[in-house]
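The structure appears right after this line, and notes come after that.
In this view, the complex is presented without one of its protein chains, the others remaining in place.
Note that the chains take the letters A and B in the order they are written out, and that residue 1 is the start of every chain.
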Amino acid sequence: MVAGFFVAIMILTVLLFLARPWIPPVASQHGNGIDFLINYLLLTSGVIFIAGHLILSAFVWKYSRRGAPPYRPLSSRTEWAWVLLPVLLMTAISEAGVLVLGLPIWEELYGKEPKDCITVEAVGKQFEWITRYPGKDGKFGKVRPDLVHDIENPLGLDKDDPAAKDDIVLRGPLHLPEGKLAQVQLRSHDVIHSYTVPQFRIKQDLLPGFTTSARFRPVRAGKYEVACAELCGLGHYRMRNEILVEPEKDFQAWLSQQKGWFE
Amino acid sequence: MMWWFIVSDALLFAGFLASYGFNRLASDVWPDRTQVFHMNFIVAMTFILISSSATMATAVAAASKRDRKVILRFLLLTLLGGICFLGMQAFEWTALIRQGARLDSNPWGAPAFSAFFFMITGFHGTHVLIGVIILAVVFNMARKEKCTAEGVELAGLYWHFVDLVWVFIFGSFYLL
Partner (left out) sequence: MILSQELHEHHEPAGFLRKYIFSTDHKVIGIQYLLTAMFMALVAAFLAILIRIQQAWPETAVVAPETYLSLVTMHGTLMVFFVISLALVSAFGNFLIPLQIGARDMAYPFLNMLSYWVIVPACLLMIASFFVEGGAAAAGWTAYPPLSALKEAVPGSGLGQTLWLLGMALFIASFTMGGLNFLTTILNLRTKGMSMMRLPLVVWTFLISTILGLLSFPALTAAAIMLLLDRHAGTSFFMPAGIVIGEKVLSHGGGTPLLFQHLFWFLGHPEVYVLVLPAVGIAFEVIAAFARRPPFGYRISVYALLVIAFLSMIVWGHHMFTSGMNPYVGEYFSTATVLITVPFAVLGLNLIASLWRGRLRLQTPMLFGLGIISAIGTGGLGGLYLGTAASDIYFHETYFVVGHFHFMIGTVTFFAIFAGIYYWFPKMFGRRMSERLGMIHFWLTIIPMFSAFILMHVQGIGGNLRRTYDPSSYAFNEPVRFMHVWITVLTFVLSAGQILFLVNFFWSLLFGRKAEDNPWEATTLEWSVSSPAPHGNWGAELPVVESGAYSYDPSSSDKDFLLQAPSWKTSQ
């Protein structure tokens, strides 16, 4: 009966995973790499999972019956020889995932900052995301914590800094051009948050006092949800925003209509 | 068991010192140590503490030979060294506090510096204080001939440990 259970739960699990691709459809370039990696893991670990459970239940079934072949001691040579199997198998599978498939993605995400990309800023605070575009001058102006005011100046932009004049500050969705590499700089006003867009396969924590960044190339126009993935207080579950990915032309048209915060 | 206590206590200090290092590497400004400390004074403090380790070693050696007079004499010396160290540390603390150093701020910038300084040296100072109390008890027992060689040895072990920790603290705050 236990043997049957192990086979049953194994088959059910496999069916559940195969029932449909539960993962939200990917919409960024490096996301394809991550999905490939996940499929690789599903395949390899799936084989071990199935084989392990089959052997386990076979043993349970066979050796709980009368008349099964009796035990005989194994030499320690034989034991070591058998151990070689999991050692080689697991080393190969796991390190291939990390080093062969994982490293290139890691490089794409964290390697040298590329030149041709659009840089925006997302600032997290309890419990909302505020977006900032650098404006025409392409430079983010200075911000000062003591100037922060929820309505009049949510980021604490410094009026005296000329670069701050044309900075565009938005509380609504973030717009991005399709197919262009986006670099989202992340800052937090209060506690740790985490900027995540499941469909872009992006997740990056925001640390107060530091600037981190998330990098991705959206490949499909559409509307995507931004969520906060790090516990940040009682409103954590509703700290959402949206990203609108539009064709380059539409995006430029939209951007040119936006006014700087102090304009 | 004493050994395991010492190992885990040492790891606690290691945790603090590693945090100190982490913080120091992460921040771009850090006070200039020559501006903050009087190096000669600190070196004297360190010297006294290290010498007390030597006197303690002598006491332990004497204990194994059951030479009561030597034990008492050197225990007393160690005790004095410890008290001296504590006094000097109290003096250093007061001096720093007079200059405006607090747990959350200090006149040389980088408030984390004084937070770490007070926490780690305070923690170490508490250890020295406990060591002094242990030594006093052992001294008293040895005077009444109720103390075993093993007792002296354990006290010695603890004392050496406290000294060793100071060497690391000295290195990371005053030298680097």
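Assume a contact is a pair of C-beta atoms (placed from the backbone, for glycine too) under 8 Å apart; a residue touches a chain by one contact, two chains touch by 3 or more.
This structure is a prediction, so every number in the text was calculated from the model and none was measured.
Asks: Among A:G138, A:G222 or A:G235, choose the residue that contacts the chain missing from this document, as touch is defined above.
Replies: A:G235
Asks: Identify the residue among A:G102, A:G179 or A:G260 that touches the chain left out of the display.
Replies: Of the listed residues, the one touching the omitted chain is A:G102.
Asks: By the contact criterion defined above, which parts of subunit B meet the unshown chain? Give residue numbers in ascending order.
Replies: Residues touching the hidden chain, for subunit B, are 1-2, 4-5, 7-9, 11-12, 14-16, 19, 22-23, 26-27, 102-104, 110-113, 115-116, 119.
Asks: Mind pulling the subunit A residues that touch the left-out chain?
Replies: The list for subunit A reads 2, 5-6, 9, 12-13, 16-17, 22-24, 33-34, 37-38, 41, 45, 48-49, 52-53, 55-56, 59-60, 63-64, 68-74, 76, 79-80, 82-83, 85-87, 89-91, 93-95, 97-99, 101-103, 105-106, 109-110, 125-126, 145-146, 148-150, 156, 189-192, 194, 196, 198-199, 201-210, 212, 225, 227, 229-238, 240.
Here is the rule we use: only the chains that are shown with their structure count from here on.
Asks: Distance from the CA centroid of subunit A to that of subunit B, rounded to the nearest Å?
Replies: Subunit A and subunit B have C-alpha centres separated by 48 Å.
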